[in-house]
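On to chain A.
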Amino acid sequence: MNHDFSKLPEIFERYPDTPASLIAVLQDIQKEYHFLPCHALEETARHLDVPLSKVFSVSTFYNAFSLNPKGEKVIRICIGTTCHIRGAMQIQQQLENLLEIKAGETTEDLKFTLEVVACVGACAMAPVVAVNEDFHGGITVANAKRLVKTKKKTKKGKA
Partner candidate 1 sequence: MRVEKTSQLAKLQKTFLEKMNKHDRTVLICCGPGCLANGAQKISDEFHKVLKKKKIKGFSIEALKETGCHGFCEQGPLVIIEPDGIFYTRVKVKDVEEIIDTSIKKKEVVERLLYTDQATDKTYETYSEIPFYKLQHRVALRNIGKIRQCDIEEYIAVGGYQGMAKALTKMKPMEVIDEVTTSGLRGRGGGGFPAGRKWATCAKIDDEPRYVICNGDEGDPGAFMDRAIMEGDPHSVLEGMIIAAYAVGAQDGYIYVREEYPLAVVNIQKAIEQATELGLLGENILGTGFNLNLHVSRGGGAFVCGESSALMRSVAGEVGEPRAKYIRSVQKGVFDKPTVLNNVESYANVPVIIEKGGKWFATLGTPKSTGTKAFSLVGKVRNTGLIEVPMGTTLRQIIYDIGGGVIDNKPLKAVQTGGPSGGCLPEDKLDLSVDFDTLTKAGSMMGSGGMIVMDERTCVVDVAKYFLKFLNDESCGKCVPCREGLYQLHALAVAISEGRATEEDLDKMEKLSDNIVIGSLCGLGKSGPNPFLSTIQYFRDEYLAHIKDKKCPAGVCRELITYKVDAEKCDGCMACIAACAQKCITGKKGEPHVINQERCDKCGACYAVCNKRDAIEVA
Partner candidate 2 sequence: MKSRLVVTPIQCTGCRTCELACAFAHSVDGKPGKSRIYPLPGGMKDLYTPVVCLQCDDPACMKSCLVDALSLNEETGAIDLNEEKCVQCQACVAACPFGCSLHDQKNANVVKCDLCGGDPVCAFFCPTKALEFKPVTPTKRKRAV
């Protein structure tokens, strides 16, 4: 896959050129490309003067990073304790069935990524599902279906 890496220098600009900036730089790259392309990791290693192996180690240690491309819409099902006891498992299964992927996977058309997240801190509204940065509380098996459907529609509508 080809990517436009012209954004990288701009990302590097934002932080001091020290190894301590590694995580921040990777986070910005993740935000920009929705994953960490190999080339970007190599550039980061060179720029911050951090061994490539350390960059790889850090990018596989933290949940925030993904080495595989993610979908345009990242659906994150909160499986925090409260969501869990209020039925997040069922929501997860429902969404997995609807999108025909498992949690952690991305649809073939790169439109949706389904993820589980440990807790988004909106426990009072459990169970919670986040679509990109939008949080939706009080999700049930029935309205989870609607959520994905509307999301799919708006996607189609825009395209």
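Per the selection procedure, all candidates are chains of the complex that A comes from, given by their letters.
Simple rule for what comes next: contacts are C-beta pairs under 8 Å (C-beta built on N, C-alpha and C of every residue); 3 or more make two chains touch, one makes a residue touch a chain; residues count from 1.
All of these numbers come straight from a predicted model, not from anything done at the bench.
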Here the complex member from 1 or 2 that touches chain A is candidate 1
Chain A contacts candidate 1 in the complex at 18-24, 26-27, 48, 50, 54, 57-58, 61-65, 79-87, 89-90, 93-94, 97, 117-126, 128, 133, 135-138, 140-142
